[in-house]
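Apart from one protein chain that is not included, each protein chain of the complex appears where it belongs.
Up next is subunit A:
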Amino acid sequence: MELFLQQVFNGLTLGSVYTLVAIGLTLVFGILHIPNFAHGALYLIGGYVTLVVMQSTGVHYFIAILASILVVAALGVLMERLVFNPLRNSPPIHDKIAAIGLVLFFEALVQLIWGTEYQRMITPFDNNISIAGVSMTSQRILVIVVAVVTVFLLTLFLKKTMIGASIMAMAQNREGAFLVGINANAVAMMTFAISGALAALAASLASPINLVFPAMGHLVILKAFVVVIIGGMGSIPGAIVAGLLLGMTESMGATYISNDYKDMIAFLLLIVIMTVRPKGLFAKGVY
């Protein structure tokens, strides 16, 4: 029973990070109509900025996260302006090529500036706690709490504010949004900014548990793609449910079946869901 609870907790931590990354990915999908491969690069840079800000200025972890969120959000906007906006009328394949180019560029850039070494982010939340036989560090609890709060606030923003509503409108029907006078450029920039901010937040939360290194974006983005596909492209509730589902599948699969097969179990899940619901769990069938 203790092991079960421990693995539920581990699954929640994993799932929270996947969810945060996947929501950013799914939001941008609404604008680009392609998966943004460069999202992993934003995650990567988010981790490094937090680390560098903490190391060079000695500020508190939370302030470093805030700085990282601002930097990466700005980078997201730049990406939209300089790369994706000029390509908006070209075939989707151009967006894809551009996104892959961005990933390669940013990974090489990070490697050039900060080197290939693995680095560890040390935060004030490294202490151990044990509740009902489940061992955890405060950092892991922080990951879960922040993820829940962020998702809640984001949902409120998208549902209750005008800007949020225009983002949703754009994702559902681009022409329709134009007709009612939504400023497409502003919405696109806004979406990229939110997506970047979420990536930076996820990276900053996960880095103290993992490590900071040039390939970290790769690893998480693969999982986030699976989450977005399972949840349904462009669906936020889908990303939340699928993120937690994948996290749980990984920890439970590793525990009760075999660690060596846990990825297989996750992809088996993907195949089953795709077979039953080809557009994903929560697809709205907009595209």
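Please note the rule applied: a residue touches a chain if its C-beta (ideal position, glycine included) is under 8 Å from a C-beta of that chain, and two chains touch if they have at least 3 such contacts; residues count from 1.
As a convention for this text, contacts and distances are computed from a predicted model.
Between the names "histidine kinase", "Aspartyl/glutamyl-tRNA(Asn/Gln) amidotransferase subunit B", "Phosphoribosylformylglycinamidine synthase I" or "ABC transporter substrate-binding protein", the one given in UniProt for the chain missing from this structure view is "ABC transporter substrate-binding protein".
Check A:135, A:161 or A:185 against the missing chain and you find that the one touching it is A:135. Remark: the omitted chain is touched by one listed residue; of A:50, A:68, A:235 or A:251 this is A:251. Considering A:63, A:97 or A:122, the position touching the chain not shown turns out to be A:122 (whole complex).
By the touch rule set out above, subunit A reaches the unshown chain at residues 3, 6-7, 10-11, 13-14, 86, 89-90, 107-108, 111, 115-120, 122, 128, 130, 135, 137, 140, 206, 209-211, 213-216, 218-220, 222, 250-251, 254-255, 258-260, 263.
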